[in-house]
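A single protein chain has been removed from this complex, and every other one stays in its place.
Presenting chain A:
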Amino acid sequence: MKRTMYFPATILLALACCMWSCKKDYGNLNSPTAEQFLNNASKSELNNLVSGTESGMRNNAALYLDDVGTIGREGYRFSGSEPRYVTDLLGANSGTLSSSNFYITTPWASHYRVIKNCNILIQSAANATTITDAEKKGYSGFAKTIKAYQLLLNLNLTDSNGIRIDVNDPDHLGPIVGYDAALTTIALLLDSAKTDLTGAAVSFPLAGFGSFSDAAGLVQFNRSLAARVAVYRQQWASALTYLNDSFFSLNGDFNTGVNHVFGTGSGDQLNPAFIPLNQAGEIRVAHPSYATDITPGDDRINKAPLRNATASLNGLSSNRDVWVYTSSTAPMPIIRNEELILIYAEAKIALNSFPDAIVALNVIRTKHNLPAYAGAVTQNALTTEMLNQRRYSLFYEGHRWVDMRRYNRLGELPIDRPGDDVWTMFPLPVTEN
């Protein structure tokens, strides 16, 4: 009898004593942590960061294209469930762009998330003891190049509202930097990346870089971006220099370049900008002016084929789909030769080397089934022609709005409804203030 009574109490006390010693810490059961990478990462861990970076660049890429494409009047994103594509972005009802809405906060955050990944990659590579110095330079050159590209995309959205450059320490962020200073920093970052990549050993796999996956190829990619930044900065001569070190080829394939690639593998993504033809409800249609402004015969009309039925929403309508991304695994260009040819033309126009410019413009025109340029040979006329070719060649690749803004021509973009506006820039996300 007595034994039964003591039994539970003994258990109780034994457990109480045991409890002091057996504290539990389960760690993170679901994924690696930033601390793990920073603490002497292995090569395969660093390669995971590289692939995560390349993969992460695709997050919300379609939203970025819709932001730039809608304000640049390239197309409309009709959505039965998200009215703000056709209200806020087009400035309907004398509303304004909000600093707390998804169209700025989401792409902005996605780009900085990739930048964070790049910063962790740079730091982890520096801390790693099992890789060579040349390999370290490979990682940091790649990371810096991608960082510069992501900063540029955000600057394209916020323009003279600026971006934040120094973001390495989340608890002590640097200041918001204005447009010109930000572009300068981006250019310097690309230069620094190029220095790292020169003579670096690239021991990581890349997916969308094709033949530019080695150190020499990454330098070419880096210089292509540098050329884009140079024309943004109106440093025309530099742009031409950078083109020489890039994969620019006046007579080469327009589509040579670096892409976001998509796949159906586990943890991979499908091209979010792909919407099949003739859908209802969730659709992306070309701005009506795309077809009305196009030169007859231009094969680029195929980027906006006719729909079975006109789509309408909220006082807007279009009978053509955007058809740039034609399958769920179609690649999305980061930068490609067609843009470089047009950058070449742009720099030549600015430097008054009109014959060179016309040669380049004619390369574009001829390949798109148009006759050679026959317009006036003035800087203004050629600029208009160059911008027009950019409009059609780079349709829905995220350029039109930025280009028109660079040349102060936003006023030329069409207004579809009374009260609509063409925004110059997005406000900084509310969390940045």
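Note that in this section a residue touches a chain if its C-beta (ideal position, glycine included) is under 8 Å from a C-beta of that chain, and two chains touch if they have at least 3 such contacts; residues count from 1.
Following the convention adopted for this analysis, contacts and distances are computed from a predicted model.
Missing chain, UniProt name from the options "Sugar ABC transporter substrate-binding protein", "YhdT family protein", "SusC/RagA family TonB-linked outer membrane protein" or "AIM24 family protein": "SusC/RagA family TonB-linked outer membrane protein". One of A:Thr129, A:Ser266 or A:Asn408 touches the chain omitted from the figure, and that residue is A:Ser266. From the set A:Ser160, A:Ser312, A:Asn369 or A:Thr424, the residue in touch with the chain omitted from the display is A:Ser312, counting the whole complex. Mapped onto chain A, the footprint of the missing chain covers residues 1-2, 4-6, 8-9, 11-13, 15-16, 19-20, 23-26, 28-35, 37, 45, 47-56, 58-60, 63, 79-84, 87-88, 92-96, 98, 100-102, 105-106, 108-109, 112-117, 119-120, 163-164, 167, 170, 173, 205-208, 261, 263-270, 272, 274-276, 279-282, 309-310, 312, 314-319, 328, 429-433.
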